[in-house]
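Reading through the structure tokens given below for one structure.
The complex appears here minus one protein chain, its other protein chains still in place.
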Amino acid sequence: MINWLYGLVGEGPFPSMRAVVYRGILVVCIVLSTTIAIVDTVPDAWIGFEGIVSGAGGLFLVILSLDYILRLLVAWSQRAEGESGMAALAGYALSPYGIFDFLAVVPFLVGEATALMPHDGETVFGILRFLKLARYSPALETLGVVVLHELRPLLASLFIMLILAISASTVIYFVERAANPALASVPAAMWWAIVTLSTVGFGDVVPITPLGKLFGSVVAVLGLCMFALPASILASGFAEEMKRQNFVSTWHLVAKVPFFQRLQASQIAEIAGLLKLSRAIKGEVLMREGDTGECMYFIVSGQVEVKGKAGTFILKNGDFFGEIALIERCPRTATVKAVSRCQLLILDARDFHKFVAHDHALLEVIWETARSRMAQADKAHDAKEKEPV
Amino acid sequence: MINWLYGLVGEGPFPSMRAVVYRGILVVCIVLSTTIAIVDTVPDAWIGFEGIVSGAGGLFLVILSLDYILRLLVAWSQRAEGESGMAALAGYALSPYGIFDFLAVVPFLVGEATALMPHDGETVFGILRFLKLARYSPALETLGVVVLHELRPLLASLFIMLILAISASTVIYFVERAANPALASVPAAMWWAIVTLSTVGFGDVVPITPLGKLFGSVVAVLGLCMFALPASILASGFAEEMKRQNFVSTWHLVAKVPFFQRLQASQIAEIAGLLKLSRAIKGEVLMREGDTGECMYFIVSGQVEVKGKAGTFILKNGDFFGEIALIERCPRTATVKAVSRCQLLILDARDFHKFVAHDHALLEVIWETARSRMAQADKAHDAKEKEPV
Amino acid sequence: MINWLYGLVGEGPFPSMRAVVYRGILVVCIVLSTTIAIVDTVPDAWIGFEGIVSGAGGLFLVILSLDYILRLLVAWSQRAEGESGMAALAGYALSPYGIFDFLAVVPFLVGEATALMPHDGETVFGILRFLKLARYSPALETLGVVVLHELRPLLASLFIMLILAISASTVIYFVERAANPALASVPAAMWWAIVTLSTVGFGDVVPITPLGKLFGSVVAVLGLCMFALPASILASGFAEEMKRQNFVSTWHLVAKVPFFQRLQASQIAEIAGLLKLSRAIKGEVLMREGDTGECMYFIVSGQVEVKGKAGTFILKNGDFFGEIALIERCPRTATVKAVSRCQLLILDARDFHKFVAHDHALLEVIWETARSRMAQADKAHDAKEKEPV
Partner (left out) sequence: MINWLYGLVGEGPFPSMRAVVYRGILVVCIVLSTTIAIVDTVPDAWIGFEGIVSGAGGLFLVILSLDYILRLLVAWSQRAEGESGMAALAGYALSPYGIFDFLAVVPFLVGEATALMPHDGETVFGILRFLKLARYSPALETLGVVVLHELRPLLASLFIMLILAISASTVIYFVERAANPALASVPAAMWWAIVTLSTVGFGDVVPITPLGKLFGSVVAVLGLCMFALPASILASGFAEEMKRQNFVSTWHLVAKVPFFQRLQASQIAEIAGLLKLSRAIKGEVLMREGDTGECMYFIVSGQVEVKGKAGTFILKNGDFFGEIALIERCPRTATVKAVSRCQLLILDARDFHKFVAHDHALLEVIWETARSRMAQADKAHDAKEKEPV
């Protein structure tokens, strides 16, 4: 029973059914809970629904509290060998996710219990529950890594933007201060400068003298040019980091595919950069006979059913399929369906040829398999033709 | 007769004349039809033209209805062997394009017939006709593929944007709510936050306290940085997908050019990534004697006429031309004109040298052809010189 | 005399002094002329200066007219062999630049002569003179090439934007029309949609209902994502085209450097993609002793003076310098100054090593030259040391 409970918070590539359901309930609770806290700031938003809303709020609080307790229990029970229970608890409680889980319920409960928390606190801690969702998205973590990695160029470009903003606001202040009460001090001008440089352009403060407009035009164009620097640094860093994460996860999987074990270390690294990781659920159709083939597949785990002219057979981890269409440039010769949950590595047509161009041994192996499969298909086909219809 | 009609909706790289005209009429009908539905929402827009507009609307409806019927007929008559007619009909009717064709006319006709459709319905279904244009642009399909392919990073960046928007609106709400009635609730603040973070900046809601403006500046800069993530993911995915589509279509054409059949599979893959697909209509001049040469051409289908010092001759599918200027670094030595519709594969100067650097055999072949052509040209030239003028 | 005049409009990498001065005068005329036409639309802008402005305007008109006549004469006199004078004239007059030159003066003169041109015409044709500047910037031509080359993806992304704009305006119209008179028709809503999707956000039309704001937020984010497509296509196409132009111009120069003639065609293509073209005027210092060296130079034309420990010597076209710092990773060992106008090809440290990694023969040649130069320097240095101080 306790293990069943612990399984609820399990994660990994293939979570159990109950973990999926539990995650779904949690996400709904978190989203609704945050929504209630947000809408709560609109006066008279709940007229006629006070009861339902407050009931739902209480329910969500209970669920999120139980979730926190459950995660504490799991941390305690699944501590590493030799680790003390308290250390394991602290390890979880002080991790970012542990802190998010804490903030979602404890301040609220304490506030209610002591009747000390003002209404604002309820709003803030209600909205903060949203952070619990971070567990289900690697995006924030990735972004953090990128910001750390690109800190130097980011700071450099922020410094340029700061100098631009200060210069622009000083100049516009001297140009406009007599005519324009909205630009009568440098701080006020800086609000205008940043709003213009970032191309937001609210329009609440606008230069009104001809000279001010001329200078404002220059600032608008400069902003466009310079303020793209941090955006571009972050965007390319983000893309690079996602590629790197794909490489690392693929690299560890490649080692599990027997087929690749004949490759040298350096070849594995090369192919790991070309492969893309994919998952299939039971029953998913991976390719259809007659479609144009643009990639081949390696099975890391799970089983697929291949149904073609040569009959139906099962492939399992370590096998590959889809290579005939790549080598022969013909449509798919079989339909492939996952018969269990599968982890697959996908190799694109372009990358396939790029790789085998340097490594004829690998091509030979794939080629032989393909040929034997095609021979089988032809034989089956011939046999069928000969069958009395 | 019926085949002539079926030819109207034919597509492919080289549609017949009647298909081109039919497509033109349809596009005009769709665009005007949508325009009428849009302008119709302006009160008194048609004063004095009611008759014309309603007549045109009726005519367009008839044309689009006939188009739908025609497409149904074509789907029925061109069903694959062994497929039942109903299945073929359903296959078309339930495809996205079939649904767009349906929405363009049927609700309208039913509404008119039953006099049940309100005026709003007419507006909506009139505007929806625009979707029929999707058939003539691969853009929406490409975008769909990109969104599917990049779903993970897109969702990741949307999650970051959501967290930013919620955080920004919560903070600005607490900072401004006392002073600024436009920011007196978190939902109202969220409108401001998204408008600012996306750098749209309407200016209908603007922070007015100094602290609010300071924080607003930070939000504007953060928005600039973070909201570029999904744009950049989509843009690079779109570019990548267009390149991939070019590779796939080129790859299948390369196999049709006899010249490339001496290449190994891996070389074909390499050159397929370098070639660009192009089409020429009858009479188009592909290169002019004396121009600087920056690419060579392979003919997939069709014929070209080469007019140079060596006289005039015809090249057809499988041949190539334009290689002399690439090898010798001299201006074009002949003028080349398409004498029929041609599909061509273009190889850039840079890519040409990149490729032959690894593959001297190919260079030899091109070189020999070039040399024999140049010898021919010299001989012709000498002959001319000797001619009594 | 007439040739002296013709030299005024000469162009090319190294224009004569009088051509430079003439170009300067023309640019000033064009810019001032356009500025006068622009400012002329401001009521009472010239009060007190009418005389000067009208005098200047007349002067500019005379200069631009003479320029047009001069260019016609040049076109006539410099016609290709066998071309008729009229064909040469028409060739110039109907080229884009010829049309810009024509528009700059003829309509104005005809208007003045016949007193038929309204004031608006003067404004338009005055401003149009600006187009004459296009001759001095390859940007418009490059942009044209890019737009043509990327026409398919550009149209594809414009189609997506159009569908987005139509959908957004239809939805916001139905959501807001009752409450918001500014969104009471689809065309009005389309103005809002495009202003929002392009992230301009004027704020003259803004959704006011909660549902409208929610939908408006979605539109703002969608706009940010989708409207970056054409910008990104154009930007990367522009960068690619500029690189290609650099390759083509470098490629033709590489053939002129004797040093490179020992390379094979494919190697020339490779190095042409790495070299950057640069120009130096007489007296320009190209490198200074003691600086960190990050590139080496090949001289295409002109002469440089090398002043180092080994004494002073002259290098001319076909020679190279700056290689010691790249091979030895030490600071520059000499100061190099251009003693005439030079065309140089620059090879970056990174690219240098990338290239010699594949081509040891080239490295050997550069290495030997470097060694003999260093030996010379050491000998000179030793000689100096031995000198009685």
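The letters A, B and C name the chains in turn, as written, and every chain counts its residues from 1.
One rule holds in what follows: a contact is a pair of C-beta atoms (placed from the backbone, for glycine too) under 8 Å apart; a residue touches a chain by one contact, two chains touch by 3 or more.
Source: prediction; values computed, not measured.
Student: Per the definition of touch given earlier, which of A:T35, A:S137 or A:S236 contacts the omitted chain?
Tutor: Once the missing chain is taken into account, the touching residue is A:S236.
Student: For the chain left out of this view, which of A:S54, A:S77, A:S185 or A:T312 touches it?
Tutor: A:S185
Student: For the chain left out of this view, which of C:R18, C:H252, C:R350 or C:K379 touches it?
Tutor: Candidates C:R18, C:H252, C:R350 or C:K379; residue touching the omitted chain: C:R350.
Student: Which residue among C:I127, C:A184 or C:L214 touches the omitted chain?
Tutor: C:I127
Student: Which positions on subunit C touch the chain that was left off?
Tutor: 34, 37-39, 41-43, 120, 123-124, 127, 130-131, 133-134, 137-140, 142-143, 158, 161, 187, 190-191, 194-195, 198-204, 227-228, 230-232, 234-236, 238-239, 242, 292, 294, 327, 329, 348-350, 352-354, 356-357, 363
Student: For the chain that got dropped from the picture, name the residues of subunit A it touches.
Tutor: Within subunit A, the residues that touch the unshown chain are 152-153, 155-157, 159-160, 163, 166, 170, 173-174, 184-188, 190, 196, 199-203, 206, 210, 213, 216-217, 220-221, 223-226, 228-229, 231-233, 236, 244, 247-248, 251-252, 255, 265-270, 273.
Student: Across the whole complex, list the residues on subunit B that are touched by the chain not included here.
Tutor: So the residues of subunit B touching the unseen chain are 199-203.
In this text, only the chains that are shown with their structure count from here on.
Student: Going by C-alpha centres, which chain is most central here?
Tutor: B
Student: Report, in whole Å, the distance between the mean C-alpha point of subunit A and the mean C-alpha point of subunit C.
Tutor: 41
Student: Residue numbers in subunit C touching 2 or more other chains?
Tutor: 199-203
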